[in-house]
Each structure stands twice: as structure tokens, then as C-alpha cells.
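Once you've had a glance at the structure underneath, I'll fire off some questions.
With one protein chain withheld, the remaining protein chains of the complex are depicted in position.
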Amino acid sequence: MVLHTLNQAPANAACMASALNTITSEDTLLLIEDGVYWTLPAFASQLANLTGRLVALEADLKARDLKADAVESVDDAGFVALCVSHDKVVSWF
Amino acid sequence: MVLHTLNQAPANAACMASALNTITSEDTLLLIEDGVYWTLPAFASQLANLTGRLVALEADLKARDLKADAVESVDDAGFVALCVSHDKVVSWF
Amino acid sequence: MIFSIVVQAPPVQTQGAETALRFARAVLAAGHSIHRIFFYRDGVHNGSALTCTPQDEFNIPQQWQELAQQHKLDLVVCIAAAVRRGVINEQEAVRYKQDQWNLRDSFELSGLGQLVEACIQSDRVVTFGARS
Amino acid sequence: MIFSIVVQAPPVQTQGAETALRFARAVLAAGHSIHRIFFYRDGVHNGSALTCTPQDEFNIPQQWQELAQQHKLDLVVCIAAAVRRGVINEQEAVRYKQDQWNLRDSFELSGLGQLVEACIQSDRVVTFGARS
Amino acid sequence: MSTEGILVMTRSAPYGSSAARDALDVALTCSVFEQPVTLLFLDDGVFQLLKGQSPSVIGQKNLNAVQQSLPLYDIKRLCVSTSSLEQRGLRQDELILPVELVDDAALPALLAQHRHVLSI
Partner (left out) sequence: MSTEGILVMTRSAPYGSSAARDALDVALTCSVFEQPVTLLFLDDGVFQLLKGQSPSVIGQKNLNAVQQSLPLYDIKRLCVSTSSLEQRGLRQDELILPVELVDDAALPALLAQHRHVLSI
């Protein structure tokens, strides 16, 4: 049970690809900062391999006006709760 | 006649792709810093679209022990000479 | 639960330090404790006392300082990373024969051992970084 | 030919500032002139007087200073970018009520207009950057 | 072909880094100094122009406000890469301002038209 955070916009495809290589079905990928642009429909195919849960940080979605209806969002308290409910946190940047 | 410099290692494929989109057959692409890793044979196919001249900065090749026999190299004086012989310099990073 | 936070992002130019600050506040609001916040690489600039921010913008180093004062947080700046980047306290200024110094109050310079100790003592270690 | 150089890379952590320094030396060695070296974004940290470098490593800000003294170079640090990041001279320290300051001799704080003026006056403008 | 003015090229998403704002500041300064200036948005840089941003929640100032002032500063050319938009599934009407779409094939000419190119 690993919480992965990723803060890179889609031009950094290598960062996402490496993160996806390590994420299992028990893990969660939390998109933060410019990482929330990955919630756009255009990138759905690149995330198709993701077996774990996908979450995006609410403040970063809102700052950028991304609706991301299909993606679960959490506020900062939710980010902390995810840290608690997973064994460790791995940051991708 | 544009001199393009690029300092990003191959994981930043988007940077190289965008540079290649703007480089004409009259231009020169000078690889500097971590950009010199693009001279490895494994990346030749990604550079196949390059119509301009390809050059790598000597100090950066040497620092990283890259031989790059197939690629022309220039020292710092050669970098300056390239700036002079082209109309402008565009930096990709 | 005991958290430690690693900040590798500088206070300006990338968002990481601001995210880390919001995260730290949320950790405390949830009733958890923060064993240490460790500033490494360009993150050491979060310890600058000299950041002068326009009035309508946030001064991140000042906000770290205020949070540390309110919650008695341990803000440790990696000394080796800091002195190379020109973030020094009065003691290092004397050592390096500098007339001035710039480490903000509430921050302390110490070694990487403090990062390792934070890992040992903490249930969760969360890193906020910037590419480069 | 008249060159200007834009440095957006910090002196530590990425290689851009060192490459820019070598490039500047090569420009001068080839008999060209350098109208200005403009430090922008995290590049403003090149103007820090407080960088304390281990003896077997290069102190990039000090090398800029020495090069400027030898060749009467105009080293301009973007003032808006600098004050946000805690790089200030004595005058800004007074303005912002700071006790200390850290701009290195030979560097000057000024506005982005100096970058635009450098573009107008120079045959070539070469940027050394770092991603972020 | 005349080559005058400055092309400011920006390739980073907004808010995750200050590149968007730093590029705008340079463009505005060019205008103040009466230098012709063109902004080129490439790659993730096209995200800078999306409408409806509200970055106060992350402690930052809204770029949209500055962007809307660009025409007042006589900054007329805002060039956006068509392929960068398409790769991100974005349409022109989602952008805060009218822009000039630039195909990949037209990029070299755009660079050629300017005396200097500043990447930010």
C-alpha cells in the first residue's frame, strides 16, 4: 500500500511512465501541482495502465479550473489521510 | 540560420521533440550539458528527423566519457563561433 | 502518527514549498505530530531571512517561521547544501569570514544525519520536490 | 560582435551557470564584447556574496565577480526576481527593513528593462537555463 | 523577411512553476520599451492560456488578469502551437484571449522573423 504523489505536467511523460511502472492495484496515485493536468481526457489512454486508485489534489484542480468529474479529488486533509492509510509515500517529480 | 542549444537528457523527450519541430536544414543543434547523452546510438532513431547539423559540446562529452565518434564536437571557442555564424541562438531547456 | 517532511523545492519559482506548507498545516490540523521539516537541495532557500515579498504575495519562509513558532516545529536546513548556496547563520559567517548572514530565525543549520534520524523516528516521511 | 548573456540557472544544483561562465570567457577570448550579463529567475542566486564553497570546488558567484573585475563586465541581477528570493543589496535592505544584505560586489540590481535594452544593443543574446 | 523584435518562448504549465508569469513580465517590459514582442506558447505552456483559473487557493496571483491586459500593452501576437493544443485535447475557445495558431511547419518561420528569441 504505497501512496505515490506526482507533480509533473504531461510533457514529462517519463516521470509518469516510471511512476506507473511501480504502482500496484493496492496503491494510490495522487496528482498534485502541475500533475493535475493528467486528469484531462486527452491523457486517459496514457493512464489506462494504472491499476491503482487515482486521486487529484483539490486546490490544484481548482487553481487551474480543471473539472475532472471522472477523477476523485481530496483536499489537504484528505492528502494527510491518504498518507496515514498507506504504508509509505513515494514522490515523483 | 538558427543555432539551437539543448541541455536536457533523453528522459525529457518533449524538449527534444519540440526543438526538432523548429530546426531547419540550415540550422545547427548544439547539445550541451546533459543534452550530450542524446549522442548515444540508442537515440539515433529519435534524431533521424533532424535535417540540420548536429554538434556536441566537447567538455560535456568528456565529462561524461561519451565518445560520440559519429557526432561533430566543438570546444567553447567553437560554441562562440557557432553563435557568430548563425543569426540567433534559441535555448531549449 | 509522526510525520517528517522533506522540502527540496525552493520558496519561489516552483510550487513545491507552498504545497509542503499547506500539507504541514493539514498534518497538524489532523492531530498528528511533525517530528522535523528538513530542507535539502534548493529547498534550503526556504530558510532565507532576506526574502522580500510584495504585499499581495505570500512570503513562504516567513510562513514557515510563523508555523514553527506556533507549533514548536524543528526546521532543519542541510548545512552542506546551504553554505554552498549562500544560506548561512552568524556562526558560519564567522567560520567563512563573511560580514553578513541570512538564516531566518526558527531555522537551524545541521547535517544530513538529521534527515536520516527523521526517517528513523517518523511513521511517514513525505518529500516535496522540484525537478532539476 | 556584441553579445549579451542571460543566466536563468542557479550557481549550484544545475550546470547552466558554469556553462554560461565558460561561454562568457570564450566570448571574450575570441575578441568579442559582452554588453551585459543578465541574471533572471533562480539565476539571481549567482549574485550572492554568501556562497561558501569547499576549497576543492568552484565558487561560481566569485568567478563571475573576478571575470567582471578583469573585463569591466556589466552584471545585472533582476531586482524583482532577486528581492523575492532573498538576494538584496544594502539599499533594498533599508527599504525592506532588513538588518543584513547579501548582493556580491560587482553585481547590480536593476529592472527587466536592462534585459530588453541588452537585446536591443546586442548582436547575439544567449540564454543559459534550467528546467523548472 | 524583416527580423525585428523579440520572441518570448514559454513551454511550462502555469503555477507549478513561475515560468508563465516570468515570461509575461518580460513581454510586458518589451512593450514598455517599445520593442515589438511576440509570445509563443509551446508544449505544456499552452495550459497558461486556459480560462477560469483561480490560483488564490494555492497562494498565487491570477495570470488571466495579466493576460487580458496584453492587448492594452499593444502585445498583438500571441502564438500558440496547434499540435501542443491538439495533444492536450484543448480547443481555441477554451483560451482566455484570441490567439494566432501556428502549425509545426510554420514554427521555423516564426523564429526567423524575430531578431532574438528568449526561452523562459
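We call the chains A, B, C, D and E, going by the order they appear; numbering starts again at 1 in every chain.
The rule is short, and it goes like this: contacts are C-beta pairs under 8 Å (C-beta built on N, C-alpha and C of every residue); 3 or more make two chains touch, one makes a residue touch a chain.
Here the structure is a predicted model, which is why all the values come from computation and not from measurement.
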Quick one: say which of B:Pro10, B:Gly52 or B:Gly78 touches the chain that got left out.
B:Pro10
Mind pulling the subunit A residues that touch the left-out chain?
2, 14-15, 18, 21-24, 27, 87-93
Absent-chain interface as seen on subunit B, which is shown:
7-11, 33-35, 37, 40-42, 59-60, 62-65
In the whole complex, what residues of subunit C lie against the chain that is missing from view?
6, 8, 40-41, 80-81, 111-113, 115-117, 119-120, 122, 125, 127, 129, 132
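In this text, only the chains that are shown with their structure count from here on.
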Between the pairs D-E and C-E, the one where more C-beta pairs touch:
D-E
Distance from the mean Cα position of subunit E to that of subunit B, given in whole angstrom:
25
When you check subunit C against every other chain, which residues touch at least two of them?
12-15, 19, 22, 57, 130-131
I need the residues of subunit B touching at least two other chains; which ones are they?
12, 14-15, 88-89, 91, 93
Between which chains does touch occur?
A-B, A-C, A-E, B-D, B-E, C-D, C-E, D-E
